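Below you will find the structure I want to go over with you.
Just one protein chain is left out here, and the rest sit where they should.
Chain lettering (A and B) follows the sequence in which the chains are written, and residue indices restart at 1 in each chain.
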Amino acid sequence: MSERIVVDPVTRIEGHLRVEADIQNGKIVDAYSSGTMVRGIEKILRGRDPRDAWAFVGRVCGVCTSVHSLASVRSVEDALDIVIPPNAELVRNIMFAAQYMHDHVVHFYHLHALDWVDVVSALKADPKEASTIAQSISNYPKSSPGYFSDLQKRLGKFVESGQLGIFANGYWGHPAYKLPPAINLIAVAHYLEALEWQKEIVKVHAIFGGKNPHPNYLVGGMACSIGLDDVSSINAERLAYVGQLLEDAKEFITQVYIPDLLAIAPYYLDWGAIGGGLGNYLCYGDLPTNGYRDVSSYKFPAGAILNKDLSKIHEVNMRDDAEIQEFIDNSWYEYPENAKGLHPWKGETDIKYTGPKPPFDHLDTTKAYSYLKTPRWKGHAMEVGPLARVLVGYASGREEFKAIVDSTLQKLGVPATALFSTLGRTAARGLESALMADWGLGFYNDLISNIRNGDTRMANMEKFGPEKWPQKAQGVGHSEAPRGALGHWIVIEDQKIANYQLVVPTTWNASPRDGEGKLSAYESSLIDTPVADAHQPVEILRTIHSFDPCLACAVH
Amino acid sequence: MSTRPERPTYYEELLHRGYSRRDFMKFCTAIAAYLGLEATGAAQVAQALSEKPRLPVIWLHFQECTCCSESFIRSSHPIVADILLDKLSLDYTETLMAASGHQAEKCMRDTMEKYKGEYVLCIEGSVPTEADGVYCMIGGRTSLDILKEVSATAKAVICWGSCASNGCVQSAKPNPTGAKPIHKLIKGVPIIKVPGCPPIGEVMAGVLVHLITFGTLPELDGVGRPKAFYSKRVHDTCYRRPFYDAGLFVETFDDENAKKGYCLYKVGCKGPTTYNACSVTKWNNGTSYPIQSGHGCFGCSEENYWDAGALYLRNQPFPGFGIESDADKIGTAAAIATGVGIAAHAVMTNIRKSKLIKDVIDEGKDAEKEL
Partner (left out) sequence: MSSYKLLRRVFVWELPVRVYHWINALAITTLCVTGYMIGKPPAIMFGGEAWERHLFGWIRYVHFVAAYIFVFNFIFRIYWGFVGNKYADWKNFIPTNRRYFQQMWEVLKIDIFQTKPGGHMSVGHNELAGFIYFFTFLAFLAQVITGFALYEPMSDSWFAGMFSWVVPLFGADSYVRNIHHILMWFFILFTIIHVYLVFYHDYVEGRGEISSMGGGWKFIEEDAFEAHQKREAEEKAAEEKAATEKNNKAA
C-alpha cells in the first residue's frame, strides 16, 4: 500500500503549487502536480490594443519579470512585420542577460539552497575553517575568518531571539543534509551577500526600462533613446553605469555563484542519478544577434532532444499547428472539443473548475486536477529550462557550451549522463549564468561600438500607428525565459487582439498528465525519488525546486 | 496601536519570575557557549534577549505575480537582509520561507496564536470571489477563507501593490475570476494601501520601517495610502515638467525630441494623473524611473488603470469607432457634416422660402422708396 502525501503550499517558488505524491517503501511511485491559482489574463487581453499587450503580460510574473514583455513585443512585431533597429536588439539582449543572472542567482541562493544547506548547522562551523575553504575556491574578497565569525555571531543572535522568521520550521537536522558545517556557513554568508547583490544587477533594467521589476518595453524597439548630448537620454554616464553593473555581475557569478555550486555539488553526487524524468528537451532559442527572424544567429540554439539522444537535434516549428498543442484532459478548462489539443493561435481559455469543494484534504486526481493546461510537442511531453538549453547547445556542437559543460563534468568527476538529473538541472543553471555574464558584456561592447559608428536608432516607429496594419495578422513571439521555452501567440484583427495565448516554461514542466496518461516533467522526475521521512519530504522539494517553479507564469 | 500591552522580553520575563540580572547573564553565557560563540557573544545574546521582540509579520500571496516581493527585496535602505534579520520577523511568506506544506502552515498558526492582535498582515495579490473563491487555493483552502481568518486577529493589514490595493491586471475587464482588492473584503482592521505595480522597494521598506520605528501607522490619505509617498502626482515633480509647460513634446518614440528628453505627454504619459513617488524617490535606489528611461508613466498605482485608456494614446479611441477614432476625428467629421448640412439648408431656404424672403426684401425696398 502506498501513502499519499501532500505538499501545499510548495514554498520558495513563485505562485501556488500543490504536489501530491504516493510513497511506497520509501520511494515515490506516483506524483501529481497542480497549479491552484488562475487569473485569466489571456481572456483579459482580447479586444485590446496589441501595442499594450506587453504591459499586461509583463504582469504574468514579477520573478521572471520582463521576459513576457519581450515575448509579447516580439509577437506583435512578428505579426506586423516590424524589424527593430540593432541597438534595440542589443539593449533587449543586455536586459535579458541581466534578468538571467538575477533570476538564477536568486533561485540558487534564496529559493533552492535551503534544500541543500542546513542553516542551523552553520552555527557549529569553525569560522577559520570556513575562511580557508572559501579562499581555496575563490578570490572573492569577503572571506576572512573575522567575516565568517561576525556572520556567525549575527546568526546566533538571530536564532537565540527565538523568532526564526523565514527559517522557522525548516527541515534542519534532516539526514538528507550532507554539507559540513563550514560549507553551510559559507553558503549562509553568500545567501546574504546574494540578497544584497541582486538589487544591483537589476539597475540595468532601471536604466533601459525605467524600473525593475516590470521594466517598460516598446513595440518597434525600446523607448530609451540614445542622446549623447542630453542628460536624460542614454548618454555616456548611463552607458558607463550599465558597463559597471555587468562587470560586477560577472565577478559575483564567477567568484561566488559558480565556486559555491562546485563546492556543494560533490556532497550530493547521488542526486546526479535522481530526478531525471522525461529525457525529452525543448528549446525555442534566443539572443538573436542578427534579428529575431534569423534563428541561426541565436546565442541559444533552438531544437528538441528526444529520449536523451544527444546525437540528434530535431527542428521545432512554432507555427505548425500539428507541432505544439495544448490539451486540457486533466485541466480545469473547457474546449469546444475537450479531447482535442489546440494550437495556441486557436487556443481557448474558458475556465471551469471541477475539483473538490474547498476546504479539502486531497484532490481527486482521477479527474481534472490543475489550472495548468498540458502542452505537447508532436505529442511528446517535453522538459524545458536551463538543462534543455545547455543540452541543446552542447548537442548542437556549440563550442562555448562544450567547453563549459565538459570542464564541469571533469571537475566533478561524473559522466555526461549525470546531467539528466536534479543535480544536472541545478548545475546547468549555473553554467548558463556564467555564459550570460560574458555574453552580456559582449552585447554591451557591441552597443558601444554601434553608437561610436554613428548608429543611434533605438526604435522603428514606421508601423506603430494602426493605420498601416493589415486587417488580419498573426505572430509568434518566443524567448528562452530563465525557466525555459516561452511562446506568445497573437492574432490581430481589426487592429485589436482577437486572440492571445501564452505557453509558458512552467506550463510545459508542471502540467498535469495528458489524455494518454503521459506524465509531464515534474511528475515524471519525482517518480523513484527516495523519501526518507514522509512528513519531512525535503527530497521532493529538491527535485521540484531544481526546475525553479513559477506557477503564476504557468497558469497566467 | 499604542494601546496594546507590550509583550515582555525574555529578560523581563526572567526578572518577573524572580531571577536576577546576574542569573540572566549566566544564562546568556551558557547559551553562547552552547552555540560555540566567543566571549563577546554572550553580551550580544544578552542584548538580543533584552531587546523588544521583532515585529511579527505574516505575508500572504494570493492572485499576484510576486513582483511586490521582488521589489521589496530590491530595497536599498534599509537593505532587506537587515530588515529580515534585525527589524522584523517574517514568519510566513511563501516566496522565501524554508518550510513548505504542513510545516509552513504551522508557521502561520504559531504566529497567529502567539502574537494574536500584534502581528502585521501583509498581502500581495487580489482575491478571486467568483465560483466561491476556487480560483485561488492554498493548502486546500480558498484565499478568501484564509484572508478572513488571518486578518481577523491582525494588528494592521498592508496591501502591497496594485493587486491588493485595487485589483490590478486580473481585475481588468472582463475580470474572469471576480478578482477584488482587499479593502472590499474585510472590515474592522486598519488597512494601509501601498499601490504600484509593483510599489517601489524603498517605499515598501519605508512603510514597514515607519511601523517599527514609530510604532504607529503612517498618516494615510483619503483612500488609505501613506501620504508620505502618494500625496504628489508623478507629474508634479517630474524633471521633464519644464518641457511640458513649454509645450515641447516627444511626437513619436525615438524622434529628435525624444533624444532631447522632451515631455512624454503626447505619447501617452499618465504622470499628470498618477499619484506615486517615482519622480522623487525613483526606482532601484534612485537609478531611474519610467519617464527618465523614455517611456511614459502608465499610471500603475492608480485605481482601474488597465481599463482607463490605451497606453500610448493621449486621446482615447471613441467607443464603437475602432482604435484610430478619437473624439477629435469624430468631431471634425461631425463639424464638416454640419457645415454641409448648413450649406444645403441655406440653399433650400433660398428656394423654398423665396416668396417669404422676397416679401421681406420688397417690404424694405418699398419703405426705402417711401422715405
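Basically, a residue touches a chain if its C-beta (ideal position, glycine included) is under 8 Å from a C-beta of that chain, and two chains touch if they have at least 3 such contacts.
Only a predicted model underlies this, so the values are computations on that prediction, with no experimental measurement involved.
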Visible contact partners (per top-of-document touch definition) of the missing chain: B
Touch residues of subunit B, complete complex, unshown partner: 233, 242-249, 251, 255-257, 265-266, 270, 273, 302-305, 307-309, 314-316, 318, 327-328, 330-331, 334-335, 338-339, 342, 345-346, 348-349, 352-357, 359-364, 366-367
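Basically, only the chains that are shown with their structure count from here on.
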Centre-of-Cα separation between subunit B and subunit A, whole angstrom: 26
Residue numbers on subunit B that touch subunit A, as the complex places them: 10, 31-32, 35-38, 40-41, 44-45, 47-49, 53-54, 56, 61-71, 73-76, 79-81, 84-85, 88-91, 93-104, 106-107, 110, 128, 131-143, 145, 168-170, 172-177, 179, 197-198, 200-201, 239-240, 252-255, 258-261, 278, 283-285, 287-295, 298, 300, 306, 310-313, 322-324
Subunit A residues touching subunit B - in the complex, by the definition given at the top: 6-16, 18, 36-41, 43-44, 48-49, 51-52, 55-56, 59-63, 65, 106, 110-111, 114, 119, 123-124, 149, 152-154, 156-171, 192, 195-196, 198-199, 202-203, 205-216, 218, 220-227, 230-233, 241, 351, 353, 355, 357-361, 371, 456-459, 461, 464-467, 494-496, 535-537, 541, 552
